[in-house]
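Here the complex is missing a single protein chain, while all its other protein chains stay put.
And now, chain A:
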């Protein structure tokens, strides 16, 4: 099934207030990003999206006063792989070694939702028309929610890049935003995939080696210890939050089935008992809506938050690793210089090399420090916002649920 963001917005009006996603991207006017140095504006968002059979097409919309661009406002269509390409380009760029690279958005995954829709279609004959319609609506809402989420994640990535003082000026980024033809990112072939695999293995091994060395600098030593533990724990919390959300969803679904069965019981006759069943059936259906909302909001404010900062903390770890690597290179260059001086051979070359390594390391360290401090600020702000919103939404739903129960009880008791 296909869906476009415009259609999604229309559908959303039919439902109750839709969930909002990560803190950085509320639908509506974008925060305008002004570069204080050049006084240029750069605003990026995903204005539309189309979901086709096995891919999603994002319409990336840019508003900018930067001289680099031909126009002030323009749009291009991009797919997920192109976002990944952009991310990888940043990672591979040595100049950006000192930055926390904004994590790539996760791949849009409609498989589960599609499977469910298919199963529903197959099972159409075995359920009543009402049940079928109800389930179809639920699944469509689910599909829609996943769709909106993936749009949000891709948008967050672009906004993070646009907000970064250096990355926003990256040439690849500008090409990504402006080049209105297919970037022709071909997927990696087998050989390249294998290379990637080995690169990762080496990296992991390296991380262990490098991570074991105690850093002279207190700040970085602390950051290393912190990020390592934090990354593990947030990974665990994200997994557990997912399970929690799923459990809530199961309870919501059960309420729906109870409602359906009560409805069947209630429509068999028009006795008092049947009227009673119908009232209770209605209660359970409304309960289902509330529980589904609770589940969705927990997913948004808790699970998504944790998953995002898991990726960011991983990017932070990567940064630390790069710095550590650079430090090792610097130390090796020092040793080489000493040996050269001792043998009095190739001293100049060794000196230049050592100086380069030193500069690289120091530049990296300086930017890494700032980036990690910014990371902390962002993290704390995001957690605060999401936890507050989580609590507010939980309160809203509980109050709604309470009111629902109270009015139902009044109605049921009043019948006596």
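Just a few scattered comments:
By our rule, a contact is a pair of C-beta atoms (placed from the backbone, for glycine too) under 8 Å apart; a residue touches a chain by one contact, two chains touch by 3 or more; residues count from 1.
Note that in this section contacts and distances are computed from a predicted model.
Candidate names were "Tubulin polyglutamylase complex subunit 1", "Ubiquinone biosynthesis protein", "Sorting nexin-1" or "Alkyl transferase", and the UniProt protein name of the unshown chain is "Sorting nexin-1". Here the missing chain is touched by one residue of A:41, A:120, A:141 or A:258, and it is A:258. Considering the whole complex, the residue from A:68, A:332 or A:398 that touches the absent chain is A:398.
Touching residues on chain A toward the chain that is not drawn are 222, 226, 229-230, 233-234, 236-237, 239-241, 243-244, 246-248, 250-251, 254-255, 257-258, 261-262, 264-265, 268-269, 271-273, 276, 280, 283, 376, 379-380, 383-384, 387-388, 390-392, 394-395, 398-399, 401-402, 405-406, 408-409, 412-413, 415-416.
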